[in-house]
Structures are given as structure tokens and as C-alpha cells.
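What you see is the complex with one protein chain gone and the rest in place.
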Amino acid sequence: MLDEKSKVIEHADRGEGYRLLALYSPQIASAAMPGQFVHVKVPALEASALRRPFSIFDADAETGTVRLLYKRVGRGTAALNAVKPGEELFMEGPLGKGFPLECTGVPLMAGGGYGVAPLYFLAKKIMALKGGVPPSPELFVGGRTKADILARNDFAALGVPVAVATNDGSDGDKGFVTVPLDRRIAALKAENEPFTLYACGPDGMLKAVADRALESGTDGWISMDRHMICGVGACYACIQKTTSGNARCCIDGPVFAAKELVW
Amino acid sequence: MLDEKSKVIEHADRGEGYRLLALYSPQIASAAMPGQFVHVKVPALEASALRRPFSIFDADAETGTVRLLYKRVGRGTAALNAVKPGEELFMEGPLGKGFPLECTGVPLMAGGGYGVAPLYFLAKKIMALKGGVPPSPELFVGGRTKADILARNDFAALGVPVAVATNDGSDGDKGFVTVPLDRRIAALKAENEPFTLYACGPDGMLKAVADRALESGTDGWISMDRHMICGVGACYACIQKTTSGNARCCIDGPVFAAKELVW
Amino acid sequence: MVDMCVDLGPVRLATPLATASGTFGYGTEYMGAVDYSCLGAVTVKGIRLDAWPGNPMPRHAEVPGGMVNAIGLQGPGVGMFLNHYAPLYETAFEQTGIKPPAMIVNIWGGTVEEYAEVAHIVAGSGFSFIKAIECNVSCPNVKSGGHTFGHDPMILNRLVSTVRKDLEMPLIVKLAPNVPDITPYVKACEDGGADAISLINTIPAMVIDIERRKPAIANKTGGLSGRAIHPAAVKLVYDAHRASKLPILAMGGIYEAKDAIEFMLAGASAVALGSAIFSNPGVVREVYDGITEYCSRHGFTAVRELTGALEIDA
Partner (left out) sequence: MVDMCVDLGPVRLATPLATASGTFGYGTEYMGAVDYSCLGAVTVKGIRLDAWPGNPMPRHAEVPGGMVNAIGLQGPGVGMFLNHYAPLYETAFEQTGIKPPAMIVNIWGGTVEEYAEVAHIVAGSGFSFIKAIECNVSCPNVKSGGHTFGHDPMILNRLVSTVRKDLEMPLIVKLAPNVPDITPYVKACEDGGADAISLINTIPAMVIDIERRKPAIANKTGGLSGRAIHPAAVKLVYDAHRASKLPILAMGGIYEAKDAIEFMLAGASAVALGSAIFSNPGVVREVYDGITEYCSRHGFTAVRELTGALEIDA
């Protein structure tokens, strides 16, 4: 872990309230693994403001680039919005325990809103591992409405099929992401095909995916989103109950095995 | 007094560390009198930051313009520096008791550093009163070095003669502003010409001018620079000892009669 | 339309917003910049029997999140206050046509008896707009003054009951924040017959000018006010509300409507704006509008329903 001064390369809109921030952060870029995150000091905030954690959407060791996909929700992300290419910010990373890359069967990834961020990096790394031979990852993405379905083109460019569900039915299935996911799980089970589940997004969705992993007896890797203070394991603010007690999301996670989690 | 939202019209450099800020502030502009000040909410500072007081360097009721001449000294004036034409800021004013315009004899004005700010407005108003007929005001200005001698051209354009003194002798007399001032006072006394003293600047200079008013038995009007909280007489932070007790610089002053002041 | 009227015990206020003592002079200084129609009350600067010169200069220092002050309670005596400042307040409003907000007169003294004397003089003065007395037992800037009274529950109880005796005006007692537990102090006020308490006064603090290696304030130490103290103030109001039924006038770092609403949810009947007015007199209107907006959005028809409306899980 280090605290790297990172220069903003690009800051692009990604639809309503979402933005993609690309930074030149060569040390973090070369160490990053999928599911890990960075802790960003937002330049315009006062000295006492806490850092904000963001999953690594993409990291490229060759170009030294780290990309983040974030949603504007409160004052920290609002202030981050104002950051311009050429400006520098401090970023601790790469932090936390990410997703294991080795998996059994088809990697089924469920994301909600900005929860797709770590899944893109994960899909990319898994595909690089396997050299593109099937079973390749499949993405199931949910959102309130069409505008919350992010990074679709990025996944498509990787060759990852994307199944969509929206609460209002404006895109894909109407309902939760579990609608297309359950369909796919049923199909794989019918064919006796093994699969591994990955999830990142709102708590309700995470629990639903974790339940499916337990029911199916497959591995499920769940990335938890907890408010953080330090991001490095020093403060014990970011607790997740697990079968072995209170774990810290920032260092024991954010990715946990579905079977460890206590809800 | 009111709190007027004021638009920045111009923000010009005036030599090392000094700047002239012109604002569209029609209500303050039309009510302002020389020696009064405004209390500026510096936009970039945090919500709890106190306002900063600045003398009115110039106010023009017709164009609705208020001009301030300020020196960058600390974090408030540093933040003010970043303000750009077109931006708006809140300004309470006009505040305080200014200089009386009626005077006996030649108005001799002594200023140090940014202390010339209220004197320019004063000279302008006195000359407007008198229609330009002598005895017209004379300015005596002091500073550490040549760069601290401000607004010379502005006074010259009014037709006010400017005598300079610098501590390092880089401009005018070497020494304090009292060097040319005492010369002039001696000359006027020799001719039995009456005069009135006005001063704004560092405490040492103010005391020197006040002493000369008392010794000469003439009127002396001294503008005090005290740290302020409210600027409107509500908090009692800005105390100046006077013959009638603790007075508030922001509302009982900033201009006091030399004979009232207790040093 | 939200009913903005509140009762601070026996004191009916047109709105829950007041100003905090020492930050609003004698009530008229901010005319033109503050929207007085949003104010239910104005609390004036601390008054004692005789005039008091206050502390030497400098009297304050700006700090992140607020300021530290040691004004030292400079003020005219109660006589001068009633002869000069109170009539000024009355006439100032005659000109504007706005109904004057209730005036709360903040008092202090060197002895229990002096407190009582000042209170009775004010109560007997006959100004119809003076609606309550606020006893400052907690100013950190005057050593011989309120300090000891506010930090010993027994002395506090004696002070309150002495002042209260035969006083024909509601009595608010303003408590100090730097205590392990506010409960015994609140109880001392309640038992002594106080009609309400106000919380919090400034937190004792100090700023050092490291270049001169001297205290930045002539009095050496002072009181911290502003944003910085708000979370501590909310905790004290919450504790006081649970400790007794005394109505609470809450203050400490209100800079936006949210801050005032927190206080009310924690148990305050009314709230006072202090340091925020210095940097932004428009804050009075902003907080007022923010509270009405909040009430409408959350289905409260009267602002007083906010008092103590915090939901606590068992």
C-alpha cells in the first residue's frame, strides 16, 4: 500500500450522475488486483474531510493508468466532480482483499449501479488468465432505471455478454438483477455446468446473490460497501459480521466468501 | 447598513502584493462616506470564516461601483485574490463612522501602506465639496519601500500633491512619513496657516500624527485598524480605549478624534 | 403552512429561532442585514449591575470551524441598559413596522445576590417585549464571574432558587458544556425552579501565536464557538432532554437548517444562532426557510412537533 500522487488524465461523463476518472498512478496500477479499491483524498474538501473509497474499475500496468467509475451521491463525490485533467490528487492503494481469479465453471457476475466497477476489472483479468477460452464471464447488471446501467460498452468490448434488469422495466427484465441471473443459474444447473458467483452492489442484491451461492453450493464472492475512515485496517470503522467475528471490510475484505458472511 | 450581493467588475494588480477590487454594489456605493468600510465575505473560505474589513477606497453612486485597495497578508486576502470578474460576493456596508468632511485650513493626510485607501475617497469628497478651490488636500505617504507607495497616480489625477517617505530611502525621504509631514507642518505654522490632520495606517504612524494634532492644537482624525468579528457593533471585539471608555472601532470608529484616543 | 410558533416553557415565541447572547449586541445592530421577521427572540449581551470594561485586546482569534473569544462581558450596567438600549430596541421597531421579537436579557454577576438583584431590576422594568431572563452561569472568560456557579450543582441550585424567588418573569439558565455529565446541573436548575435551560455556552479553549510564542488572545484563554462545537452541543442537548422535562433553548454551531433541526429532534424547544451570523447574517432567513421546508416535506404541521422527535431504537 502507498499514498500515490496521481495526475488526472481524463474525467468523462458516463450518463446521469456517473463519471469515469482516469488517473496516472503507475505504482498503484501495477500492483492492483480486481476487487481492490483506492482511497481518494478529494482535493476541494477541507483538510479534515475523510477520504472516499472507490473500487478500481480498471488498472493498466503498462500505461500506469487507474480508472474509477463513480456516482455523484453526496458532497465528496460532488467535489470530486470538479477535478480537471492535469490536476493531482492523493490516492492510497491498492487496498483490500479482492476477488480470487481462479474459479470453477462459468463466472457469473452480478452488479448493481456503480457495483459493476470492480467487475469490469475482474472480467478483464479472468479473460486474460484464460486466454479468452470459455467458460468466459457473463455480467448481470441491475439498476433503478436505464440510466443506472453502466459500462455496457466496456463489457461488450471485452466480449462479455450483458443481461440487464431495471426496477422500472426501462431496460431488460423488469425487476431485480436476480431475474435474469436466476434464469441463467437454472439453465446452467439443468446442464450440470458448474459456475462461480461474484457480486458488488447494494446490500439487498449482495444478500440475494450470497443466498444463491449457498443454496447452489457454489463459491460466491461478495464485495461489501461499508463506510470507512482509514481504509487500511487501522480504525475498525468498517465492520462486517462474519462467521469468524467482526471483520474489517477495508483489509479483511471488501470481498468476502458468501459462506463467511453473517447478515 | 445592509448585506449586499456584489458583483466583481475588475480585479487589478497594484504592484507587489496589492490589488484593486472593483465591485458593483449600488446600494453601498450611494450611501458610502469616506473612512467607512465594508465587511467582505471571502467566497473561497469555509462557512465559519469571519468576514474581512476593508476601507472604501472609492465609491461612485452613479455607476454603483465600490472600489477596495487591499494588501495580501494572510489566508483571507490570499483567498480574496482568487476572485474573478463576474463572481459575486456578499459585503456588509457602509459601516462605521468615517472622516468629517468639514475641516479648518489645509487638509494634511498621512497614509501608510493600504492606509491610503480611505484617504483617496476622502480627498475626492473634500475636493468635490470645495469645488477644487484651495486649500486643497495634500497627501503624505509612507512605506517600507517604493513598492508600498500606493495609488500615487490616483491622487495625482485628483490634483493632490503627494509627498513620499520610505524606510529604505528607495523613494522620497528616507525615514517615516513624519519627515515630510513635519516639514510641511513647520512651513504652515510659520505662515500661520491653519491645517487639519487625517491619518490611516500602522499604529505607530497613527500615534505620531495624533501627537502632532494635539501639540499643534489642531483637529486630527485618526482611522484605527482593529481585528473585528462582527463589524456592526454587536460583539465588542474591536475595542479602542478612548477618553470616554472602551469604544468599538467598527461603529464608534474606525475614525476617532485624536484627542479622544487613549494609547 | 407550517405553524412556527413554539413555547419555551412559559415563553411563547413566534418562531423557534433566537439569537445567542453576546453575538447580537443589544438587538438592533444587525437591522438591515438580518431578517428580523424570522426571529422569535433576541438574546442581548450579558448585563450585570454596574458597567464592566471587559478584557484587554485582542479579544478573539479565528480557528478552523469557528473562533475563540474572550470579550470578557464588556457591557453597560443594568441601569444604562434599561435607560438606553431597551428603549432603542423599542423605537427601532416602531420605524420598521415589524413586531419586535421577544427580548431575552442575559445576566451575570459576581455573587448570587447580584444575580438576583439584576434579574429583579430587569423583571420590574416594565418593557413589554422583555419576555425572559437568561442567567449566564457559564461564561469561561470571567473568573470571578459565572465560572464557579455553573460548575457546582449545589451552588447552581442555590443561585437558581435565589434568583427565582419572587421573580415575575420566566427564568432560563445557561449551562456550561465542559462537564462529565450534564444531568446534575439540569436537575439543579429544575429543582431551583428554572423555567428552561439554554445549552451550550462556549467550550474553554486557547490559541497560541507560535511566532510570538504568546497566547493569541490577551486573556490567554477564551471560549470556542462555531461549527466546531455543534456535535458536542447536540449530545448535551440530547442528554439534558432525557434528564428532565425542562424546555431547552439550544445553541452551538448552527450554520444551516440541518443543525437547528438536529437540536430540535434531540429535544430543544427553540434554538439560537450565534457565530454564524457574523459571517452570514442571511443565515437567519436560510435556517428559517430550511426548517419550514423540512417540516412540510416530513409532514409536520407545527414546528414544535420536532422537539424530541428523534427515534431511538430500543
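Letters A, B and C mark the chains as written, and numbering starts fresh at 1 in each.
The rule we apply is simple: a contact is a pair of C-beta atoms (placed from the backbone, for glycine too) under 8 Å apart; a residue touches a chain by one contact, two chains touch by 3 or more.
Everything quoted here is computed from the prediction, not taken from an experiment.
Among the residues C:31, C:98, C:112 or C:232, only C:232 touches the chain that is left out of the figure. Only one of C:37, C:161, C:178 or C:244 touches the absent chain when the whole complex is considered: C:178. Residue-wise, the contact with the chain that is not shown comes from A:50, picked out of A:50, A:127, A:147 or A:214. Contacts to the hidden chain, counted on chain C, fall at residues 63-65, 68, 151, 176-181, 203-208, 210, 212-215, 220-221, 224, 227-232, 234-235, 238, 255, 258, 261-262, 265-266, 294, 298, 309-313.
Taking the complete complex into account, residues 1-3, 41, 46-51, 90, 92, 226-227, 229-230, 232-237, 239, 245-246, 251 of chain A touch the chain not shown.
The rule we apply is simple: only the chains that are shown with their structure count from here on.
Chain centres were defined as the mean of their Cα atoms; on that basis the chain farthest from chain A turns out to be B. Look at where the CA atoms of chain B average out and do the same for chain C: the two points lie 36 Å apart. Chain B has its Cα centroid 60 Å from the Cα centroid of chain A.
Listed for chain A are residues 46, each touching two or more other chains.
Residues of chain C in contact with at least two other chains: 64.
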